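Everything below concerns the one structure shown next.
A single protein chain has been omitted; all remaining protein chains appear in their positions.
A and B label the chains in the order they appear, each numbered from 1.
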Amino acid sequence: MDEIESATSTAVKKQKTRFNNTVILFIILAVMFALFSYIGRPFFFSRLNLIPMLNNLSFIGIVAAVLTMVMISGEIDFSVGGNIGLTACLTALLLERGLPGWLVVIIALCGGLLMGAFNGMLVTVVGVNSIMATIGTMFIWRGIGYTLSNGESILAMNPVIDFIGRGFIFRVIPFPIILLVVFFLLTYVIMNQSKWGRRIYAIGANPIASFLSGINVKRVKFINFLFCGFTASLGGLILTSLSAVGMPQHGQGLELVIVSSIILGGTALGGGKGQILGTLAGVLILSILYNFLTIMNIYYFYIQIVQGTVLILVVSTYEIRQAMARRRI
Amino acid sequence: MAAGNEIVLQMNNITKIFPGVKALDDVSIDLHKGEVLGILGENGAGKSTLIKILAGNYIKDSGEIYIDGKLYEIKGPAEAMSSGIRVIYQELNTLNNLTVAENIFIGEQIVSGPFKRVDWKAMNRKAQELLAALNVNLDPNAIIGDLTVSEKQIVEIAKAISKDAKILVMDEPTAALSEEETQSLFSIIRTLKSKGVSIIYISHRLKEIFAITDRVTVLRDGKKVGSLATRETSENRLVEMMVGRDIKDMYPKREIQPGDVVMEVKNLTADGFIDISFKVRKGEILGIFGLLGSGRTSLVKALFGANKIKSGHIIINGKSLNIKNPQVARNEKIGLVPLDRKAEGLALMMGVKENITLANISELGKSFLIAREQERKKAGKWVEEIGIRTPSVDQEVSSLSGGNQQKVVLAKWLESGSKIIILNEPTRGIDVGAKIEIYKLMQDLCEKGSSIIMISSELPEIMSIADRIMVMSKGRFTEEYLRKEASEEKLLHAACL
Partner (left out) sequence: MEKIERKYSAFMNFLRTPTPTLIGIYIVMLVLFTLASRNFLTIQNLKGIFNNFAVFGILSAGVTIVMIGGGFDLAIGSTAGLAGIVSAVLLMKGIEVPTPVVFLVAIAIGCSVGLINGLIITKVGINPIITTLGTLAVIRGVCYFWADLNPRILNVFIQNLGRIYVGNVFPITTIYIIAAFVILSLILKFTRFGRDLFTIGGNENLARLAGIHVDRIKIISYVISGFFCSIAGLILISQLGSGRPEYGTGAELEVLTIVVLGGVVVGGGKGNYLGVFIALVIIQTISNGMVLLDVPVYIRMVVKGALLVLVISIDALRNRKNLQLY
């Protein structure tokens, strides 16, 4: 008889607020961009800054897009950073051994699939909470990365690999940006228009009801983790290409930024709610913010302070808004 | 058994409105010291709402509450507790890792000495005293997780009286108890009475009302129908007051010609039940009756692939099947409307159309994309056919009333083409109007060739709707009756074997 919940809101109103959210974020983005262009002139708004910033943002965005899918289904993957580090080292090592670029790419991506599969198994078969499981695997992947590279940075130069991060399509558009657009389009279509996306939203909204309606919850979650692992490796390849080295430190701390972007974009921690476009806005906002801070020569570890604060602020805003909605009853 | 004349509790003109439903309409009750007042009513009559208001979980929209003659504004559970009101709910709230004594003294552990250290010896002793006062023998050091439901309930009662409860409310306390345990409970209640505790006893079991209450108040559709001294009334009179109309009108009867056997269950055993066999025919409604813990929900979950089968067979339309998960069940055109529709049947934050298509997402268009127009059409069709009251198919399901939510769950299975639909307490928490609609729906479906398995603990309901009634007790099948052979006594008796 908890009809108390019945009063909350109509679907139409909620859909409008969801859309409004993303619009607000893009407005904030535009304002920030203008502001930083002014304060950081002339360097901020120059090709020398914007291209690397966009490239950097691309690989973060790609991972964030797929991680959004995982989070909407009610899980999370903190191991993406470790995955990137491991992939970077693996790639560099294999190139050193003389393997052809295209083969290395395939192996790296398969590695990503394996990592995703391991995460997926831990969560769906063993039943470990995904937060704990992926924090654990984060350390394992990173550790393997360090082991493979012996803690050193290894040069990674190869025509195929170079293209991934530093190549251009039609002479002007950097390849990573293309990947970014492709991935966001792909995930947008999947989540908003496809049956798979509908299953993901349903599972996030109520996994028990989804299970009892014949949806194979475990399979959906497992495949999501596979996709996430694959994508993180792709991100690792991009980063390796951009920096031309494979370092075990690659991707360190990325979890913080990516998860913050996703939550900023409106995805709830519990699942069931969230928009891909929101994530895009979140990634853009935070990437531009951190790029700006880096240009202003702020010490990396101080930027980390900002990153941590942003996470807390972003989640706080979400919690406070939820509490206010509850109080309106 | 003589109750005092002073009035300890008076609830006057209580009204509580939820969107779409008036749960309580100007209800007044009074409770005398040392008496057991039964509150009787069907599901949806308002009993739970009344109690939740008393316990401080809901806020009344209007009316006054007087305790011992003084006006009380109960703003929350803490105030209710400090006013001497204790509620023992059906879903027991115990801490399974802690001991009996700790559960009794939650938050108020007995301390002694200059350092205020927790005095385990004293706590165990006091717990022992309390339990002895109830004439019960339990080891205060036992861990709650190991106890039976009946014992846990006793711990809750002990907890309630340890804090000097003046008014004890028991909500369907015997739902999970055996006959013996029920008698123990009654003797505890008598002991409490003799100590001056006033008790509100909520139930819809007439036998118990007559066994233990001094007076009984009947609620129906949120209104108080009347208050009578228990010994001055009869079962028929009470049923009449509860139901309000001739039973014949309430539950539309019809005769059916059952067709071939659509489902046969042979010697099925799983977690919660052993060696169950039965048949379901096309066009019939099979009712399953039993007390809490009899294994009914475990059984239907096994039929639906949500409870691992240890041995036995399920045969659908002649084929022996291994229903290992709900996907298979759904593909075999079996549907389950679960016990807790909000937690298990609906995605509350999604809309009506999404919920209706939830079990049939693959059919939403030929490609991997969702055919939106098709989805709206399908949803619209069911909304009309079943009579779901909603502003639009996009409406968030959380804002629908209980009855309409239940209809959405049913629509989900109709949309996925289920021919065998299992309903677990289908009319729980639904107002009477919607109940009748659901009964009618069930009948219509059967007339069109579907079969229904219905779990119900409401005797009038199951005796009128089901064509055959299967009774379960403690995980086993006990008896089966055709509708015309069944009676309340027979069913209850079989359920307690």
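To be clear about the criterion, a contact is a pair of C-beta atoms (placed from the backbone, for glycine too) under 8 Å apart; a residue touches a chain by one contact, two chains touch by 3 or more.
Please read all numbers here as calculations on a predicted model, not as lab measurements.
J.: Of B:Asn12, B:Ser28, B:Gln90 or B:Gln109, which one is in contact with the hidden chain?
T.: Looking across B:Asn12, B:Ser28, B:Gln90 or B:Gln109, the contact with the absent chain belongs to B:Gln109.
J.: Touch as defined at the start, partner being the missing chain; which of A:Thr22, A:Ser58 or A:Thr137 qualifies?
T.: Checking each option in A:Thr22, A:Ser58 or A:Thr137, the one touching the absent chain turns out to be A:Thr137.
J.: For the chain left out of this view, which of B:Asp26, B:Asp139, B:Glu264 or B:Asp340 touches it?
T.: In the full complex, the listed residue that touches the missing chain is B:Asp139.
J.: Hey, which of A:Asn55, A:Ser210 or A:Asn224 is the one touching the hidden chain?
T.: A:Ser210
J.: For the chain that got dropped from the picture, name the residues of chain A it touches.
T.: 122, 126-129, 131-133, 135-144, 146-147, 150-151, 207-208, 210-211, 217-218, 253, 256, 259, 269, 299, 301-309, 311-312, 315-316, 319-320, 323
J.: State which residues belonging to chain B touch the missing partner chain.
T.: Residues 77-78, 81, 93-98, 102, 106-109, 111, 116-118, 139, 141-143, 271, 306, 325 of chain B touch the chain that is not shown.
Basically, only the chains that are shown with their structure count from here on.
J.: Under the definition above, what is the set of chain A residues touching chain B in their complex?
T.: So the residues of chain A in touch with chain B come to 1-12, 14-15, 189, 193-196, 198-199, 201-202, 205-206, 208-216, 272-273.
J.: Provide the residue numbers of chain B that touch chain A in the complex, in ascending order.
T.: 18-21, 23, 44, 48-49, 52, 58, 304, 306, 325-327, 329-331, 336, 338, 342-351, 354, 358-359, 361-362, 364-365, 368-370, 391-392, 394-396, 398-402, 412, 416, 429
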